[in-house]
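All protein chains of the complex are present and in place, except for one that has been dropped.
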Amino acid sequence: MVELANVTHAYEDETVVTDLSLAIDPGEVVAIIGPSGVGKTTILRILALFLEPSEGEVRIDSEPIWSLSEDERLQLRRRIGMVFQDASLFDATVARNVEYGLRVRQSWRNRLRDELQSIVGSNGTSEAVTEALDLVGLTDKVNQEARSLSGGEAQRVSFARALAYDPSYLLLDEPTSDLDPRNTDLIEEAILEARDRGIGVGIATHDMHQAERIADRVAVVLGNGIAEFGPAERVFEDPTDERTAKFVSGELVY
Amino acid sequence: MLLEPIAQLLPAVIEHPFREGYVRSIIYVSLYVSVTAVAFSTLFSLPVALVMGFSEFRGKQFVKSIINTGMGFPSVVVGLLVLFAVSKQGPLGAADLIFTREAMIMSQFVLATPPITAISLAAITGVNENVRDAAHVLGGTRLDVALVVIKEARYGIATAILAGFGRAISEVGSVLIVGGNITSSSGISKTRTLTTAIQLEARQGQYDTAMLLGAVLVALVLTVNAIVVRLGDEGAMR
Partner (left out) sequence: MPIQRRQFLATIGAGAIAGVAGCSNSGGQSSSGAGVAGETLTLTTTTSTYDTGLLDEIHGDFEEMYGVTVDAVAQGTGAALESARNGDSDVVMVHARGLEDEFMRNGYGINRRDLMFNDFVIVGPENDPANIQGMDSATEALTAIAESESAFVSRGDNSGTHTKELNLWEAAGTEPGGDWYQEIGAGMGEALNNANQQGAYTLSDRGTFISQRSEIDLTILVQGPIEGGPEILANPYGIMAVNPGVHENANYDLAMAYIGWITSPGAQDAISNYEMNGEQLFFPEAVSEDPNFQQYVPEGWSSNSTDG
(Lines give C-alpha, C1' and ligand atoms only; values in the text may rest on other atoms or scores of the structure.)
Protein backbone atom coordinates (compact mmCIF):
# COMPACT_ATOMS: atom_id res chain seq x y z
CA MET A 1 0.00 0.00 0.00
CA VAL A 2 1.26 3.45 -0.81
CA GLU A 3 -0.14 6.15 1.38
CA LEU A 4 0.04 9.83 2.14
CA ALA A 5 -0.54 10.81 5.74
CA ASN A 6 -1.33 14.43 6.60
CA VAL A 7 0.69 15.72 3.77
CA THR A 8 1.04 19.42 3.18
CA HIS A 9 3.06 20.86 0.39
CA ALA A 10 3.93 24.40 -0.55
CA TYR A 11 5.82 25.73 -3.56
CA GLU A 12 7.61 28.93 -2.60
CA ASP A 13 4.84 30.85 -0.78
CA GLU A 14 1.91 29.03 -2.20
CA THR A 15 0.44 26.13 -0.33
CA VAL A 16 -0.83 23.68 -2.88
CA VAL A 17 -1.90 20.78 -0.76
CA THR A 18 -3.10 20.93 2.83
CA ASP A 19 -3.25 18.14 5.38
CA LEU A 20 -4.11 15.47 2.90
CA SER A 21 -4.36 11.75 3.58
CA LEU A 22 -5.06 9.00 1.11
CA ALA A 23 -3.90 5.52 0.21
CA ILE A 24 -3.80 3.14 -2.72
CA ASP A 25 -3.94 -0.60 -2.18
CA PRO A 26 -2.71 -3.22 -4.62
CA GLY A 27 -5.40 -4.42 -7.00
CA GLU A 28 -7.57 -1.32 -6.85
CA VAL A 29 -8.13 1.84 -8.83
CA VAL A 30 -8.22 5.06 -6.84
CA ALA A 31 -9.42 8.08 -8.76
CA ILE A 32 -8.33 11.47 -7.53
CA ILE A 33 -10.82 13.90 -8.87
CA GLY A 34 -11.17 17.62 -8.64
CA PRO A 35 -10.98 20.72 -10.76
CA SER A 36 -7.85 21.70 -12.67
CA GLY A 37 -5.14 23.33 -10.66
CA VAL A 38 -6.26 21.98 -7.33
CA GLY A 39 -3.05 20.08 -6.77
CA LYS A 40 -3.74 16.67 -8.29
CA THR A 41 -0.44 16.64 -10.11
CA THR A 42 1.39 17.53 -6.93
CA ILE A 43 -0.35 14.70 -5.13
CA LEU A 44 0.68 12.26 -7.82
CA ARG A 45 4.27 13.39 -7.77
CA ILE A 46 4.32 12.89 -4.02
CA LEU A 47 2.77 9.44 -4.49
CA ALA A 48 5.40 8.67 -7.09
CA LEU A 49 8.01 9.29 -4.40
CA PHE A 50 9.80 11.92 -6.25
CA LEU A 51 8.51 15.03 -4.61
CA GLU A 52 9.13 15.39 -0.90
CA PRO A 53 6.20 17.10 0.83
CA SER A 54 6.82 20.07 3.10
CA GLU A 55 5.00 18.31 5.89
CA GLY A 56 3.57 14.90 6.51
CA GLU A 57 4.62 11.35 5.83
CA VAL A 58 4.74 9.22 2.74
CA ARG A 59 4.75 5.48 3.32
CA ILE A 60 5.04 2.35 1.25
CA ASP A 61 3.98 -0.79 3.07
CA SER A 62 4.11 1.25 6.25
CA GLU A 63 7.70 2.31 5.68
CA PRO A 64 8.20 6.10 5.73
CA ILE A 65 10.17 6.62 2.59
CA TRP A 66 11.71 10.02 3.12
CA SER A 67 13.75 8.80 6.04
CA LEU A 68 15.46 6.22 3.86
CA SER A 69 18.69 6.62 1.93
CA GLU A 70 18.64 7.80 -1.66
CA ASP A 71 19.46 4.30 -2.86
CA GLU A 72 16.74 2.62 -0.88
CA ARG A 73 14.29 5.21 -2.10
CA LEU A 74 15.38 4.56 -5.65
CA GLN A 75 14.59 0.90 -5.22
CA LEU A 76 11.11 1.73 -3.95
CA ARG A 77 10.57 4.29 -6.67
CA ARG A 78 11.34 1.64 -9.17
CA ARG A 79 8.25 -0.22 -8.12
CA ILE A 80 6.13 2.61 -9.42
CA GLY A 81 5.14 3.49 -12.96
CA MET A 82 3.76 6.80 -14.13
CA VAL A 83 1.93 8.15 -17.14
CA PHE A 84 1.74 11.90 -17.70
CA GLN A 85 -0.94 13.93 -19.40
CA ASP A 86 1.38 14.57 -22.28
CA ALA A 87 2.91 11.30 -23.36
CA SER A 88 6.48 12.55 -22.92
CA LEU A 89 7.97 9.85 -25.06
CA PHE A 90 11.65 9.85 -25.85
CA ASP A 91 12.73 10.77 -29.36
CA ALA A 92 13.43 7.14 -30.31
CA THR A 93 11.54 4.05 -31.42
CA VAL A 94 8.51 2.72 -29.60
CA ALA A 95 10.55 -0.30 -28.55
CA ARG A 96 13.30 1.81 -26.99
CA ASN A 97 10.73 3.85 -25.16
CA VAL A 98 8.91 0.88 -23.73
CA GLU A 99 12.04 -0.94 -22.69
CA TYR A 100 13.53 2.10 -20.95
CA GLY A 101 12.35 1.03 -17.53
CA LEU A 102 13.73 -2.46 -18.06
CA ARG A 103 17.03 -1.11 -19.30
CA VAL A 104 17.76 1.16 -16.36
CA ARG A 105 17.09 -1.68 -13.96
CA GLN A 106 19.80 -3.82 -15.49
CA SER A 107 23.43 -3.88 -14.50
CA TRP A 108 25.70 -1.63 -16.55
CA ARG A 109 27.49 -4.61 -18.01
CA ASN A 110 24.28 -6.06 -19.35
CA ARG A 111 23.17 -2.72 -20.63
CA LEU A 112 26.42 -2.27 -22.50
CA ARG A 113 26.13 -5.71 -23.98
CA ASP A 114 22.56 -5.09 -25.09
CA GLU A 115 23.52 -1.73 -26.55
CA LEU A 116 26.29 -3.27 -28.61
CA GLN A 117 23.99 -6.03 -29.75
CA SER A 118 21.36 -3.56 -30.84
CA ILE A 119 23.92 -1.62 -32.86
CA VAL A 120 24.92 -4.79 -34.62
CA GLY A 121 21.24 -5.60 -35.02
CA SER A 122 21.18 -8.95 -33.34
CA ASN A 123 18.58 -8.00 -30.78
CA GLY A 124 15.01 -9.03 -30.87
CA THR A 125 12.32 -7.30 -28.88
CA SER A 126 12.08 -8.55 -25.35
CA GLU A 127 9.00 -10.37 -24.16
CA ALA A 128 8.09 -7.80 -21.57
CA VAL A 129 8.01 -5.11 -24.23
CA THR A 130 5.83 -7.16 -26.53
CA GLU A 131 3.44 -7.97 -23.72
CA ALA A 132 3.13 -4.37 -22.63
CA LEU A 133 2.45 -3.24 -26.18
CA ASP A 134 -0.05 -6.00 -26.57
CA LEU A 135 -1.98 -4.67 -23.61
CA VAL A 136 -2.48 -1.36 -25.38
CA GLY A 137 -2.91 -2.89 -28.81
CA LEU A 138 0.22 -1.50 -30.47
CA THR A 139 2.48 -4.49 -31.09
CA ASP A 140 2.57 -3.66 -34.79
CA LYS A 141 4.19 -0.30 -34.11
CA VAL A 142 7.08 -1.66 -32.13
CA ASN A 143 9.83 -0.29 -34.41
CA GLN A 144 8.17 2.94 -35.38
CA GLU A 145 9.64 6.29 -34.40
CA ALA A 146 7.80 7.75 -31.42
CA ARG A 147 7.45 11.14 -33.02
CA SER A 148 5.43 9.72 -35.88
CA LEU A 149 2.67 8.42 -33.61
CA SER A 150 -0.69 10.08 -33.19
CA GLY A 151 -1.56 11.59 -29.81
CA GLY A 152 -3.64 8.62 -28.77
CA GLU A 153 -1.03 6.10 -29.87
CA ALA A 154 1.69 8.02 -28.06
CA GLN A 155 -0.27 7.95 -24.84
CA ARG A 156 -0.84 4.23 -25.18
CA VAL A 157 2.87 3.70 -25.69
CA SER A 158 3.47 5.82 -22.62
CA PHE A 159 1.19 3.45 -20.74
CA ALA A 160 3.04 0.41 -22.04
CA ARG A 161 6.31 2.06 -21.04
CA ALA A 162 5.14 2.48 -17.46
CA LEU A 163 3.91 -1.09 -17.29
CA ALA A 164 6.74 -2.93 -19.00
CA TYR A 165 8.79 -3.44 -15.88
CA ASP A 166 5.90 -4.82 -13.88
CA PRO A 167 5.45 -2.11 -11.27
CA SER A 168 3.48 -2.58 -8.07
CA TYR A 169 1.78 0.78 -8.48
CA LEU A 170 0.76 2.78 -11.50
CA LEU A 171 0.01 6.47 -11.38
CA LEU A 172 -1.68 8.34 -14.20
CA ASP A 173 -2.05 12.12 -14.43
CA GLU A 174 -5.08 13.01 -16.55
CA PRO A 175 -4.02 10.41 -19.10
CA THR A 176 -6.96 10.72 -21.45
CA SER A 177 -7.92 14.38 -21.26
CA ASP A 178 -6.46 15.06 -24.72
CA LEU A 179 -7.63 11.84 -26.33
CA ASP A 180 -10.55 10.82 -28.49
CA PRO A 181 -13.13 8.35 -27.16
CA ARG A 182 -11.60 5.32 -28.81
CA ASN A 183 -8.17 5.85 -27.34
CA THR A 184 -9.72 6.79 -24.03
CA ASP A 185 -11.48 3.44 -24.09
CA LEU A 186 -8.32 1.55 -24.82
CA ILE A 187 -6.50 3.24 -21.98
CA GLU A 188 -9.33 2.60 -19.54
CA GLU A 189 -9.41 -1.04 -20.54
CA ALA A 190 -5.69 -1.28 -19.99
CA ILE A 191 -6.08 0.33 -16.58
CA LEU A 192 -8.61 -2.24 -15.54
CA GLU A 193 -6.42 -5.02 -16.86
CA ALA A 194 -3.55 -3.67 -14.80
CA ARG A 195 -5.73 -3.57 -11.72
CA ASP A 196 -6.81 -7.14 -12.30
CA ARG A 197 -3.17 -8.13 -12.30
CA GLY A 198 -2.84 -6.77 -8.80
CA ILE A 199 -1.33 -3.38 -9.55
CA GLY A 200 -2.46 -0.47 -7.37
CA VAL A 201 -3.61 2.28 -9.73
CA GLY A 202 -3.95 5.96 -8.90
CA ILE A 203 -5.50 8.15 -11.55
CA ALA A 204 -5.93 11.90 -11.39
CA THR A 205 -8.76 13.10 -13.54
CA HIS A 206 -11.23 15.93 -13.82
CA ASP A 207 -13.60 13.70 -15.74
CA MET A 208 -16.09 12.41 -13.21
CA HIS A 209 -17.61 10.02 -15.63
CA GLN A 210 -14.28 8.38 -16.12
CA ALA A 211 -13.99 8.02 -12.38
CA GLU A 212 -17.41 6.50 -12.27
CA ARG A 213 -16.45 4.00 -14.93
CA ILE A 214 -13.24 2.66 -13.54
CA ALA A 215 -12.62 3.69 -9.95
CA ASP A 216 -12.94 1.46 -6.91
CA ARG A 217 -12.31 4.29 -4.52
CA VAL A 218 -12.47 8.01 -5.11
CA ALA A 219 -10.70 10.92 -3.46
CA VAL A 220 -12.37 14.24 -4.11
CA VAL A 221 -9.95 17.12 -3.84
CA LEU A 222 -11.44 20.55 -3.52
CA GLY A 223 -9.70 23.69 -2.34
CA ASN A 224 -6.52 22.39 -0.82
CA GLY A 225 -7.65 19.35 1.00
CA ILE A 226 -9.55 16.17 0.45
CA ALA A 227 -13.24 16.70 0.77
CA GLU A 228 -14.07 13.04 0.61
CA PHE A 229 -12.27 9.72 0.27
CA GLY A 230 -14.10 6.48 0.00
CA PRO A 231 -15.65 3.79 -2.21
CA ALA A 232 -16.74 5.16 -5.54
CA GLU A 233 -20.38 4.32 -5.17
CA ARG A 234 -20.71 6.12 -1.92
CA VAL A 235 -18.89 9.22 -3.08
CA PHE A 236 -21.04 9.56 -6.12
CA GLU A 237 -24.39 8.64 -4.76
CA ASP A 238 -24.22 9.52 -1.13
CA PRO A 239 -21.37 11.87 -0.36
CA THR A 240 -20.89 13.06 3.19
CA ASP A 241 -19.52 16.45 2.27
CA GLU A 242 -21.77 19.09 0.78
CA ARG A 243 -19.16 20.43 -1.56
CA THR A 244 -18.61 16.95 -2.90
CA ALA A 245 -22.26 16.65 -3.65
CA LYS A 246 -22.19 19.90 -5.52
CA PHE A 247 -19.07 18.98 -7.45
CA VAL A 248 -20.37 15.57 -8.31
CA SER A 249 -23.65 16.92 -9.51
CA GLY A 250 -21.89 19.44 -11.64
CA GLU A 251 -23.12 22.41 -9.72
CA LEU A 252 -19.72 23.68 -8.82
CA VAL A 253 -18.45 24.73 -12.13
CA TYR A 254 -14.72 25.12 -12.46
CA MET B 1 29.71 8.77 -60.19
CA LEU B 2 31.53 11.97 -61.00
CA LEU B 3 33.19 12.04 -57.64
CA GLU B 4 35.44 9.04 -58.13
CA PRO B 5 37.74 10.29 -60.90
CA ILE B 6 37.90 13.65 -59.15
CA ALA B 7 38.81 11.98 -55.89
CA GLN B 8 41.61 10.16 -57.66
CA LEU B 9 42.97 13.20 -59.43
CA LEU B 10 42.60 15.54 -56.50
CA PRO B 11 45.56 14.39 -54.40
CA ALA B 12 47.85 14.73 -57.40
CA VAL B 13 46.57 18.22 -58.16
CA ILE B 14 46.87 19.31 -54.59
CA GLU B 15 50.28 17.84 -53.98
CA HIS B 16 51.67 19.28 -57.18
CA PRO B 17 53.36 22.39 -55.85
CA PHE B 18 54.51 20.55 -52.76
CA ARG B 19 56.80 17.75 -51.81
CA GLU B 20 55.40 14.27 -51.60
CA GLY B 21 53.31 13.66 -48.53
CA TYR B 22 53.35 17.27 -47.40
CA VAL B 23 49.68 18.05 -47.84
CA ARG B 24 48.65 14.69 -46.47
CA SER B 25 50.74 15.25 -43.36
CA ILE B 26 49.41 18.71 -42.63
CA ILE B 27 45.85 17.48 -43.11
CA TYR B 28 46.64 14.70 -40.68
CA VAL B 29 48.04 17.07 -38.07
CA SER B 30 45.11 19.46 -38.48
CA LEU B 31 42.61 16.66 -37.95
CA TYR B 32 44.53 14.96 -35.18
CA VAL B 33 44.83 18.14 -33.14
CA SER B 34 41.30 19.41 -33.73
CA VAL B 35 39.47 16.12 -33.35
CA THR B 36 41.33 15.30 -30.14
CA ALA B 37 40.73 18.78 -28.74
CA VAL B 38 37.03 18.65 -29.61
CA ALA B 39 36.68 15.15 -28.15
CA PHE B 40 38.16 16.21 -24.82
CA SER B 41 36.19 19.41 -24.92
CA THR B 42 32.93 17.53 -25.47
CA LEU B 43 33.66 15.16 -22.59
CA PHE B 44 34.22 18.19 -20.42
CA SER B 45 31.45 20.41 -21.76
CA LEU B 46 28.52 18.00 -21.65
CA PRO B 47 28.62 17.40 -17.89
CA VAL B 48 29.13 21.12 -17.36
CA ALA B 49 26.13 21.89 -19.56
CA LEU B 50 24.06 19.31 -17.72
CA VAL B 51 24.93 20.78 -14.36
CA MET B 52 24.35 24.30 -15.62
CA GLY B 53 21.05 23.30 -17.13
CA PHE B 54 19.54 21.44 -14.27
CA SER B 55 20.92 22.61 -11.00
CA GLU B 56 21.17 25.78 -9.11
CA PHE B 57 24.40 26.61 -7.38
CA ARG B 58 26.19 29.65 -6.18
CA GLY B 59 28.28 31.21 -8.85
CA LYS B 60 26.14 29.86 -11.67
CA GLN B 61 25.80 33.31 -13.20
CA PHE B 62 29.55 33.71 -12.97
CA VAL B 63 30.17 30.47 -14.83
CA LYS B 64 27.66 31.51 -17.46
CA SER B 65 29.44 34.79 -18.03
CA ILE B 66 32.78 33.01 -18.30
CA ILE B 67 31.35 30.77 -21.00
CA ASN B 68 29.92 33.72 -22.90
CA THR B 69 33.16 35.65 -22.62
CA GLY B 70 35.01 32.58 -23.78
CA MET B 71 32.98 32.52 -26.97
CA GLY B 72 34.45 35.77 -28.12
CA PHE B 73 37.81 35.47 -26.45
CA PRO B 74 40.65 36.36 -28.82
CA SER B 75 42.23 33.09 -29.78
CA VAL B 76 45.72 34.48 -30.08
CA VAL B 77 45.55 35.52 -26.45
CA VAL B 78 44.71 31.95 -25.58
CA GLY B 79 47.84 30.99 -27.46
CA LEU B 80 49.92 33.35 -25.38
CA LEU B 81 48.44 31.98 -22.18
CA VAL B 82 49.13 28.41 -23.21
CA LEU B 83 52.63 29.42 -24.27
CA PHE B 84 53.21 30.92 -20.88
CA ALA B 85 52.00 27.72 -19.26
CA VAL B 86 53.98 25.21 -21.31
CA SER B 87 57.18 27.16 -21.87
CA LYS B 88 60.14 25.66 -20.05
CA GLN B 89 59.91 28.69 -17.78
CA GLY B 90 56.27 28.12 -17.07
CA PRO B 91 54.37 26.00 -14.55
CA LEU B 92 54.07 23.05 -16.93
CA GLY B 93 57.58 23.41 -18.26
CA ALA B 94 58.77 20.08 -16.95
CA ALA B 95 56.24 18.30 -19.16
CA ASP B 96 58.17 19.30 -22.28
CA LEU B 97 55.10 20.46 -24.18
CA ILE B 98 56.39 23.49 -26.03
CA PHE B 99 56.29 23.09 -29.82
CA THR B 100 54.28 19.89 -29.61
CA ARG B 101 50.88 18.82 -30.89
CA GLU B 102 49.75 18.35 -27.32
CA ALA B 103 50.24 22.05 -26.61
CA MET B 104 48.19 22.79 -29.71
CA ILE B 105 45.48 20.46 -28.45
CA MET B 106 45.48 22.36 -25.17
CA SER B 107 44.92 25.72 -26.80
CA GLN B 108 42.23 24.38 -29.14
CA PHE B 109 40.55 22.75 -26.16
CA VAL B 110 40.30 26.15 -24.48
CA LEU B 111 38.90 27.68 -27.64
CA ALA B 112 36.37 24.97 -28.48
CA THR B 113 34.92 24.54 -25.00
CA PRO B 114 32.89 27.77 -24.73
CA PRO B 115 30.89 27.28 -27.94
CA ILE B 116 30.39 23.58 -27.29
CA THR B 117 29.22 24.28 -23.76
CA ALA B 118 26.99 27.21 -24.64
CA ILE B 119 25.26 25.56 -27.58
CA SER B 120 24.88 22.24 -25.76
CA LEU B 121 23.43 24.10 -22.82
CA ALA B 122 20.84 25.70 -25.06
CA ALA B 123 19.98 22.32 -26.55
CA ILE B 124 19.82 20.63 -23.19
CA THR B 125 17.60 23.22 -21.56
CA GLY B 126 15.39 22.97 -24.61
CA VAL B 127 14.57 19.38 -23.72
CA ASN B 128 11.01 19.12 -22.49
CA GLU B 129 10.91 18.96 -18.71
CA ASN B 130 8.27 16.27 -18.87
CA VAL B 131 10.60 14.00 -20.76
CA ARG B 132 13.18 14.49 -18.08
CA ASP B 133 10.62 13.79 -15.39
CA ALA B 134 9.52 10.67 -17.22
CA ALA B 135 13.07 9.35 -17.34
CA HIS B 136 13.36 10.01 -13.64
CA VAL B 137 10.07 8.61 -12.56
CA LEU B 138 10.39 5.46 -14.64
CA GLY B 139 13.27 4.49 -12.43
CA GLY B 140 16.30 6.23 -13.86
CA THR B 141 19.20 7.33 -11.73
CA ARG B 142 20.59 10.82 -12.23
CA LEU B 143 23.04 9.36 -14.71
CA ASP B 144 20.23 7.67 -16.64
CA VAL B 145 18.31 10.92 -16.80
CA ALA B 146 21.44 12.74 -17.99
CA LEU B 147 21.92 10.21 -20.76
CA VAL B 148 18.30 10.55 -21.80
CA VAL B 149 18.63 14.32 -21.92
CA ILE B 150 21.76 14.09 -24.00
CA LYS B 151 20.04 11.73 -26.41
CA GLU B 152 17.04 14.01 -26.67
CA ALA B 153 19.28 17.00 -27.32
CA ARG B 154 21.55 15.13 -29.68
CA TYR B 155 20.98 17.27 -32.75
CA GLY B 156 21.69 20.46 -30.83
CA ILE B 157 24.73 18.86 -29.28
CA ALA B 158 25.96 17.79 -32.70
CA THR B 159 25.62 21.39 -33.80
CA ALA B 160 27.62 22.43 -30.76
CA ILE B 161 30.37 19.96 -31.55
CA LEU B 162 30.53 21.10 -35.15
CA ALA B 163 30.77 24.69 -33.99
CA GLY B 164 33.60 23.78 -31.67
CA PHE B 165 35.34 21.83 -34.41
CA GLY B 166 34.97 24.73 -36.80
CA ARG B 167 36.58 27.06 -34.33
CA ALA B 168 39.37 24.62 -33.56
CA ILE B 169 40.36 23.71 -37.08
CA SER B 170 40.29 27.32 -38.29
CA GLU B 171 42.65 28.36 -35.56
CA VAL B 172 45.92 29.94 -36.67
CA GLY B 173 47.46 32.32 -34.17
CA SER B 174 47.53 30.22 -31.04
CA VAL B 175 48.64 26.97 -32.68
CA LEU B 176 51.37 28.90 -34.46
CA ILE B 177 52.65 30.28 -31.19
CA VAL B 178 52.62 27.08 -29.17
CA GLY B 179 53.27 24.62 -32.01
CA GLY B 180 56.00 26.37 -33.93
CA ASN B 181 54.77 25.36 -37.40
CA ILE B 182 57.39 22.62 -37.60
CA THR B 183 57.93 20.08 -40.35
CA SER B 184 60.69 17.56 -40.75
CA SER B 185 63.41 18.38 -43.20
CA SER B 186 61.69 16.14 -45.72
CA GLY B 187 58.51 18.14 -45.44
CA ILE B 188 56.41 15.88 -43.23
CA SER B 189 54.49 17.95 -40.74
CA LYS B 190 55.13 17.71 -37.04
CA THR B 191 53.18 20.73 -35.82
CA ARG B 192 52.15 22.35 -39.05
CA THR B 193 48.44 22.51 -39.76
CA LEU B 194 46.55 23.61 -42.86
CA THR B 195 46.04 27.00 -41.28
CA THR B 196 49.63 27.60 -40.28
CA ALA B 197 50.77 26.31 -43.68
CA ILE B 198 48.50 28.89 -45.27
CA GLN B 199 50.01 31.54 -43.08
CA LEU B 200 53.48 30.48 -44.13
CA GLU B 201 52.65 30.70 -47.81
CA ALA B 202 50.97 34.04 -47.32
CA ARG B 203 53.91 35.57 -45.52
CA GLN B 204 56.10 34.51 -48.39
CA GLY B 205 53.72 36.20 -50.75
CA GLN B 206 52.73 32.90 -52.35
CA TYR B 207 49.07 33.71 -52.40
CA ASP B 208 48.10 31.18 -55.06
CA THR B 209 49.50 28.33 -53.05
CA ALA B 210 47.88 29.74 -49.96
CA MET B 211 44.51 29.76 -51.72
CA LEU B 212 45.00 26.16 -52.77
CA LEU B 213 45.54 25.11 -49.19
CA GLY B 214 42.62 27.29 -48.20
CA ALA B 215 40.42 25.36 -50.60
CA VAL B 216 41.61 22.10 -49.07
CA LEU B 217 40.74 23.40 -45.61
CA VAL B 218 37.27 24.50 -46.68
CA ALA B 219 36.68 21.16 -48.37
CA LEU B 220 37.75 19.40 -45.18
CA VAL B 221 35.40 21.41 -42.99
CA LEU B 222 32.50 20.90 -45.40
CA THR B 223 33.17 17.18 -45.50
CA VAL B 224 33.15 16.86 -41.73
CA ASN B 225 29.94 18.86 -41.54
CA ALA B 226 28.35 16.74 -44.23
CA ILE B 227 29.29 13.51 -42.49
CA VAL B 228 27.81 14.60 -39.19
CA VAL B 229 24.63 15.87 -40.80
CA ARG B 230 24.30 12.68 -42.83
CA LEU B 231 24.66 10.53 -39.73
CA GLY B 232 21.98 12.63 -38.12
CA ASP B 233 19.64 12.16 -41.04
CA GLU B 234 20.24 8.45 -41.11
CA GLY B 235 19.33 8.30 -37.46
CA ALA B 236 16.16 10.13 -38.22
CA MET B 237 15.19 7.84 -41.04
CA ARG B 238 15.73 4.60 -39.16
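Each chain gets a letter, A and B, in the order it is written, and its residues are counted from 1.
Here, a contact is a pair of C-beta atoms (placed from the backbone, for glycine too) under 8 Å apart; a residue touches a chain by one contact, two chains touch by 3 or more.
The model shown is predicted, which means the values in this text are computed figures rather than measured ones.
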{"item": "Visible chains that the absent chain touches, using the contact criterion stated earlier", "value": "B"}
{"item": "Which residue of B:Gly180, B:Gly214 or B:Gly232 touches the chain not shown here", "value": "B:Gly180"}
{"item": "Among B:Pro47, B:Pro74 or B:Gly93, residue touching the chain not depicted", "value": "B:Gly93"}
{"item": "Absent-chain contact - pick from B:Arg24, B:Lys64, B:Lys151 or B:Lys190", "value": "B:Lys190"}
{"item": "Touching residue (missing chain; options B:Val76, B:Ala122 or B:Ala202)", "value": "B:Ala202"}
{"item": "Chain not shown, touching residues in chain B", "value": "85, 87-89, 91-100, 102, 180-187, 190, 200, 202-207"}
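The working rule: only the chains that are shown with their structure count from here on.
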{"item": "Parts of chain A lying in touch with chain B, wherever the complex brings them together", "value": "48, 50, 74, 77-78, 80-82, 84, 86, 88-93, 100-101, 104-105, 145, 158, 161-162, 165"}
{"item": "Residue numbers on chain B that touch chain A, as the complex places them", "value": "128, 130-131, 133-141, 144, 148, 151-152, 236, 238"}
